[in-house]
Structure formats: structure tokens, C-alpha cells
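So the structure is just underneath, and the comments pick up after that.
One chain of protein is taken out of this complex; the other chains stay put.
Right after this comes subunit A.
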């Protein structure tokens, strides 16, 4: 966290044209889990513009290293080693500092470590698939992991998820709370996926596709993907209404 005074303005209205609608029948589970009534619009009150903040003291050194945080001593998980990094920004382009970012994923074979998961690809005894970090003063984050594999799911008869990493992000206000998924550049499965296709805007989908970033790759160790996440921006409250810093 920085010494800047906290911002207390309400958040920009959410642009629903770039978000998936609740009812997206190509993704079958959404059919019975989507509200049919309109959302009631509400400009953020204190209850929405505030939100929990998690200090860096929450973190352990391996929380953002999925290669090591579940591995048995002297062993390593199998699969392509990658660094995932980027910034958490808001719609004004400001870095969001102190943002808790949680992530989870399948292993290299597309198998999740979850008791309700029964895909025949095996569990990797050295890979848990969970991590977290908190952005620095510029909104920057990074973690090391194994690139996940695609996996099949019971939606259509032959539906497969593209390789993806789930992200859960806390900004500074509870209105900014966001869960999304990161996809990988060049994966042809992205454009087949009913969950991806719940997003009505092609450019919005492309913003969820992380670019291969050879500049940040670690030679003879791991390649890198860069993934920026944008949270809602916020207005200045009146007493902060000056040009500089806005």
C-alpha cells in the first residue's frame, strides 16, 4: 500500500455490453442459475465503495509459486513451466495497489485436484493448483506455475475447455470484486468454448487472452505470459475534484 489518501468516490457504472449475460444457454448450467428479473441499479453507497483490504503479511513466500507450494521435498510437478505476470489496473489506467489476486487451475493434463472431479487424466502428486498474491504499489503481480491442459466437460457431447487459469480479484471497493479466467495466446480451443462465448464482445474476449511474453521469459527455465486485469474505475468525490492526480 502507498501513502496516497484512499479514494472514496463511487465506481463507474458497469458496462454490461462487455460482460456475459446471466442467461447464456450455450452454457447449459446458466439456464437455471440466471435471474429472470432485471437487476436493480444502485449508485454505490458506503456499503459498495468500501471493501476489505488484505495486508502483505497474509502471504507466505511460496503462495505465488505453484511449482513449489505443493511439491514433495526434492520433487517437481510435470508440465511446461511458466511465469504469469501483469498489472491490475482500473478503467482510468491507474495501477491498483494492494489488490489480493487469487488463482486456481488444472494440472498439465487438465486434471483438477478436487474431490468432485473425475476426469481420467491423473492427478500430479506435486501440483495443487492454487496460489495467491497481492499487487505492489504499481498494481503489479506475478506467479510461477505449470501451464494447465485443456479438459473435457459435460456440456455439449464433445465440449472442451481451453487451457485457462481462474482469477479472483479484490480491488479497493466491494463493487470491484471480479472473478474471471485467463486464456493463452494462440489456443484454438478458445473460440470453440461455450463459456468463453458467453461474452458477447470479441474484443472483450481478446482482453482475457494472455500474450506470450518472451521478453520476461527466464532463459533455460520458464517462458512467460503477460495478463493485465482491469477493474472498474471510480469518480473523484467533490473535495478531490482537481485535475492533478485524477
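Assorted remarks:
As a convention for this text, contacts are C-beta pairs under 8 Å (C-beta built on N, C-alpha and C of every residue); 3 or more make two chains touch, one makes a residue touch a chain; residues count from 1.
The rule is short, and it goes like this: contacts and distances are computed from a predicted model.
The chain not displayed here is annotated in its UniProt record as "Protocatechuate 3,4-dioxygenase subunit alpha", chosen from "Type I-C CRISPR-associated protein Cas7/Csd2", "Ring-1,2-phenylacetyl-CoA epoxidase subunit PaaB", "Na+/H+ antiporter subunit A" or "Protocatechuate 3,4-dioxygenase subunit alpha". From the set A:30, A:192, A:216 or A:236, the residue in touch with the chain omitted from the display is A:30, counting the whole complex.
Within the complete assembly, residues 1, 6-8, 10, 12-16, 18-22, 24, 27, 29-37, 39-54, 58, 60, 62-63, 69-70, 89-93, 102-104, 112-117, 128-132, 166, 168, 172-175, 177-181, 195-196, 198-199, 201, 203-205, 207-208, 229-233 of subunit A touch the chain that is not shown.
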